[in-house]
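Chains shown are a subset, placed as in the full complex.
Here the chain labels run A and B in written order, and each chain numbers its own residues starting at 1.
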Amino acid sequence: MANYIFSLEMEVRDYECDLQGIVNNANYQHYTEHTRHEFLRAHGVSFAELHTRGIDAVVARMQLQFKTPLRSADRFVSRLALRKEGIKYVFQQDIFRLPDERPVLKSTVEAVCLVDGKLSDCEELNRLVP
Amino acid sequence: MANYIFSLEMEVRDYECDLQGIVNNANYQHYTEHTRHEFLRAHGVSFAELHTRGIDAVVARMQLQFKTPLRSADRFVSRLALRKEGIKYVFQQDIFRLPDERPVLKSTVEAVCLVDGKLSDCEELNRLVP
């Protein structure tokens, strides 16, 4: 059980569903990316503004487990935990359907920071690690 | 000035921005489609459920005017007006940036109903026309 430090509620949009009538898998990456960026913003850090300053957080690895597919109009909550391992920022990002809290996605996202294209530590992100 | 009968507030998600750093135009179609479907849902009509019953609302024509580009993290409101012209449902859908209400998109979307693939009137939608 992760120590979630941020959560974001969203709702499936019909255009995110594919011909199987369920949310296309790629959209779960959109959901988790949006959750990370909203987490940053909640702490006054803008992903877009970091980029203009030459600081890019990039995903190096991702592990995804798809538990239950989301469907048209489903509400869900996207939860985030964060720890640091060496130079890597390891996000555990899990999605649960609402209101029944049924697990939808379990994922681990490892990100690193590039400053002017070079791998390096990032003070803006370090501040956010519990 | 349109007689808007529905509005939906949203926020730009970073993955919707392209290499120009502004929301990619195709996403405005996503925003307006999602607004129409939420408008239906607010009246108890599910686009997905209509489809399973063989009723498909499809867009026949669209006119879009792009006024001001949205950027990362911008909030906006998507407003909708609806009238019927013969067998066509004509949605006027305009988007305004928040909080300054600056016009972002002015659009007209003409939709028709296909029942089992044949053009026909749709009681579920007729009920929603003011």
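Rule of thumb we're sticking to: a contact is a pair of C-beta atoms (placed from the backbone, for glycine too) under 8 Å apart; a residue touches a chain by one contact, two chains touch by 3 or more.
Worth saying up front: this structure is predicted, and the values here are computed from it rather than measured.
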Copy count of the single sequence across the entire complex, 2 present: 4
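The rule is simple: only the chains that are shown with their structure count from here on.
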Distance between chain centroids, defined by C-alpha means - chain A, chain B (Å): 27
Residue numbers on chain B that touch chain A, as the complex places them: 13-15, 17, 21, 30, 33-34, 37, 41, 46-48, 71-73
